[in-house]
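Take a look at the structure below.
One protein chain is absent from this view; the other protein chains keep their places.
Here is subunit A:
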Amino acid sequence: MQMKSLTMTLSALALSASCGAASAADSLTITSWGGAYQTSQDEAYFKPYTAKTGAKITQEEYNGEAARIRAMVESGNTTWDAVDVDAATAQQGCDEGFLTPIDYSKFGGEEAFVKGSTFECGIPTIIYSTIYAYDADKIKDGPTTIGDLFDTKKWPGKRSLQKTPFGNLEFALMADGVPADKVYETLKTKEGVDRAFKKLDTIKSDIVWWEAGAQPPQLLASGEVVMATAWNGRIFNANKVDKKNFKIVWDGQLLDYDLWAVPKGVKDLDAVYKFIEFASSPEAQAEQTKYISYGPALLAATPHISPDILKDLPTAPENAKTALANDPVFWGDNKEELLKRFNTWIAQ
């Protein structure tokens, strides 16, 4: 019933969109993750796009809650035109039908982007990394390996981790001695998941959980924690803008993509595509790296980036020696169970 009426609403919307396309006002609502990352998008994409086309861009923020997109689509009132999503959401949104499949021919085909980063319902924009960092003003000769994050004897004090199984399970296994290329293989077994949780158990009482990307730099700055996992760009930004002396530990970093996704039922798909096309141009993507150290997903953008910025990107060869690339298929298949188990574990 609900599904049927939903499809009807959607087709009605699609119809009205195709009729009104010519008259549609050039205004877009774009949602991203807030903080320093959204500021970089504002500088590199939103402001230049408005200057160039006159289209007004309204910005909204979220913390990656896929439910907000789904609720919007189900109610038949899609107000977000484009959303910056993580890979797991891009996969889930396609599987569950709340994101629009992307016509890659408008963006130079899938081969224009880093291999493996393209999704049926999302166009990759950046490569980011979840790393951990510490305040070098407070710790001299700081930690160097992913194992140190779990070593409370050598490095006593609180640590901050993101309140999600994603990333933490991988870090736990790598700290427990599983090589990066065997992590997802191990996590596919019950024993592997048990092992990861057991490792997390060893530091459970020393964890302060974070949920918004802006929290880890704050927790480090206030001295509330001695180390924090974070998205690498946020640490870069705290050093650059707030003149902090945070050091990133690249060992065992977890690489992932952020993608532009279009919720089902947007009023003017062409206008959204026009924006994404702009945001996927080599110049705009290179421009963004000036504000935050995320690697562009567009292959053609790299030659436009200056070498002193390149060395801070997660994809720089120096940094990526022991990197682990997120496996979206693994997370697409196992997210439900692992979330459930993680939430139970954390509440106990």
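Definition applied: a contact is a pair of C-beta atoms (placed from the backbone, for glycine too) under 8 Å apart; a residue touches a chain by one contact, two chains touch by 3 or more; residues count from 1.
Basically, contacts and distances are computed from a predicted model.
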Task = Match the chain absent from this complex view to the correct UniProt protein name in "Sarcosine oxidase subunit alpha", "V-type ATP synthase subunit B", "ABC transporter permease" or "Ferric siderophore synthetase subunit F".
result = "ABC transporter permease"
Remark   = The listed residue (A:E61, A:E96 or A:E283) that touches the chain absent from the view is A:E96
Remark   = Contacting the left-out chain: of A:A66, A:A112 or A:I131, that is A:A66
Query = Given the full complex, what residues of subunit A touch the hidden partner chain?
reply = 1-3, 7, 65-68, 70, 92, 94-97, 158, 163, 208-209, 222-224, 332-334, 336-337, 339-341, 343-344, 346-348
